[in-house]
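Worksheet for the structure shown next.
The other protein chains are all here in position, but one chain of the complex has been omitted.
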Amino acid sequence: MKLLIKNGHVIDPSQGIDETADILIEDGKIKEVLRRKEPAGGMKENESGIKTQERGVINAAGLIVMPGLVDMHVHLREPGFEYKETIKTGTGAAIRGGITSVCCMPNTDPVNDNSSITQFILKKAAMEGSCNIYPVGCITKGQKGRELAEMTMMYEAGCVAFSDDGRPVADSLMMRRALEYSRVFDAPIISHCEDLMLAARGVMNEGLLSALLGLKGIPAQAEEIMVARDIALAELTGGRLHLAHVSTKGSVELIRAAKKRGVAAVSAETCPHYFSITEEAVRGYNTNAKVNPPLRGRADVEAIKKGLADGTIDVIVTDHAPHHMDEKVREFDLAPPGISGLETSVGLSMKLVDEGVLTLKQLVGKMALNPAGIVGIRKGSMKPGYDADICIIDPEREYRVDAAGFSSKGRNTPFDKWDLKGMPVITICKGVVNELS
Amino acid sequence: MSLKSRDLIGIKELEPGDIELVLDTAAGFKDILGRDIKKVPALRGRTVVNLFYEPSTRTRTSFELAAKRLSTDVINFSVSTSSVVKGETLRDTAMNIQALGADFIIVRHSCAGTAHFLAKNLNASVINAGDGTNEHPTQALLDLFTIKEAKGDIRGLNVAIVGDILHSRVAKSNIYALKKLGADVRLIGPPTLIPAYMKELGVGLYTDMNEGLKDVDIIMTLRIQMERQGKGFFPSTDEYFRNWGLTLERISRAKKDVIVLHPGPMNRGVEISSDVADGKMSVIIEQVTNGLAVRMAVLYLLSGVKA
Partner (left out) sequence: MSKKILDKKDIERIIARMSHEIIEKNKGVGSICLVGIQKRGVHIAVRIARKLKEIEGVDVPVGMLDIALYRDDINVRKDQPLVRRTEVPCQISNKNVVLVDDVLFTGRSIRAAMDALMDFGRPATIQLAVLVDRGHRELPIKADFVGKNIPTLLSETVNVQLEEDGMADKVCLNES
């Protein structure tokens, strides 16, 4: 089986490609990227859209062809919360979002804190998943923060990173041990940075707006204290630290300073909602804007963008956290935090390119190459021999977000009815072509 | 003349003119409360449901009596807090109550935004009787009515609100209402209970009672929730009273004709001394009567707003 993607604007930072080129796929693998100096003669350059009439040929003129996106922070909810999302629906949503590889967080029921759960997830993924799944295992048994989970065994079973996501490791000694121990298998420790005592069961960003709404606030410092702590522990231990869903200006500054100092093993991610909207989205007690860490202020949004632009923040993830409608249509205090993000990530991130915050190449780095590197998977690149995981985006395609039409079971998004530009039109996963409408 | 919304969610949502209309209308209703027959047929045939997710005797009773004085039928629906987490959802409960034919749903709940949520989901008029630490609009309206009775005009008055501002929906509603009608507001209390960002509401912040009470026309003391003790907001009720208890000695710094309000129930010897609570500057009992008149006015005015 051969497939040729012709005339697309190919972007692959791993090979330094950012030009019109053709890609040849054979037996589910990338055969080669056919580069050229001039546009090929006879091709209809300006004809955009998908043309697969010619057997085995995709005409990608006017489209951007990039490695399939890698989302290293996703909640697939299975096992245990299948009413929120399943491996099947979650990976379906990923494909719609141009994402071909997801790392799924361990806060399922039971939690992924031992290799049998890891194996279950991978088996289910092989049967029902439509994209690649890389499980993240727990740092501690039962995510309780007391004893280390059997990380080596989970690593051998297929876990690519470890995290107690959703629950911070509150005990600094335990976090130190985890970072030290992770050197055994060379996988990152992903830290959900939140000082729970300081957050004091808050439900939104602390400030005037929280006072006006009468909602309990979480100060930015609840995140920053833990970012500072974990950077210090990474320096102490030499372990690999990846900071999850960075949301504040202070965090960005701490990470920037750490990288400047040369704490090489620190990486960081943020999510589209932290650079697209502020706490103002919570007004009207909008539970779809309830997320942890909470949406912050204007200055934080600007700082996150700056952090993305200067490389302080390495990765854009979705922190896709689907919930059932019944859980979100209720009292703000009682609604669970989380945003269903897989299907809006590309459109929201493309805004960064429009605004000049990132180049397309940088964007592909943050959504594909960098995360693949951090979790150590052979993804995020279209080098010959790699799996044919490809995301094709129509950069000019304008569309309105329709949460009701999501492939994900989670329709909890603050971006419903937003007008976005830049949409994945074809997602190829291991050579399997998914045409998206 | 009518209110613009058929729900009373909070003072934040009201225009100054709306507040004035409620206060003026309440004056008419206060007359009725002095009659032998204290009941008028204005809302005959309407149904009012008190939906209370938090225990409250006085607010519920006040709304119940106000509704009965307007000849409505009143049903009290108390839901234990435990069933908030389990059991029927708030929306389902409210929809069921509406299906019974309720024209007004008066709701109290421990979560901020509950009244807003119900108003969005129901056709009945929703009145907020306190939602978490957000608002308690009728309390602020009755406080303003009481102030207006004593002082004639709200504009230009210096009002001190003393105590646990952070957790007080009464304080929040009063701050919004007083600011809208042109009063100067200052907050006094332990810094643990008055976060610095409150200043952005356009109010003065004071830690020192003597300094804060200087030349004020009105003092509102808030109830100290006993459960706050031991949570690190202040060391003990004794120390609280020492620093922020309202005593005759401290009141001497305020204007001579100062009046003292308290939303009740009072903790004597914690936030207020008995000689103040029972003193001639106290209008605390008057507030209770005024609460009835104000709640009647609110029910009457909201009934005139068409969906």
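Should a chain be cited, it is by its letter among A and B, assigned in written order, with residues numbered from 1 in that chain.
Here, a residue touches a chain if its C-beta (ideal position, glycine included) is under 8 Å from a C-beta of that chain, and two chains touch if they have at least 3 such contacts.
Because the structure is predicted, anything quoted here is derived from the model rather than measured.
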(message) Among the chains present in the display, which ones are touched by the chain that isn't there?
(response) B
(request) Please pick, from B:T25, B:T72 or B:T93, the residue that touches the omitted chain in the full complex. (result) B:T25
(request) Using the definition of touch stated at the top, determine which of B:A67, B:L90 or B:L301 touches the missing chain. (result) B:L301
(request) Pick out the residues on chain B that sit against the missing chain. (result) 1-2, 24-25, 27-29, 31-32, 35-37, 39-43, 70, 297, 300-301, 303-306
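Here is the rule we go by: only the chains that are shown with their structure count from here on.
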(request) Using mean C-alpha positions as chain centres, tell me how far chain A is from chain B in Å, no decimals. (result) 46
(message) If we count contacts the way the header does, which residues on chain B are in touch with chain A in the complex?
(response) 12, 84-85, 89-91, 109-114, 116-117, 131-135, 169, 172, 195, 197-198, 200-201
(request) Note which residues of chain A are touching chain B in the complex, please. (result) 206-208, 211-216, 284-285, 326, 329-334
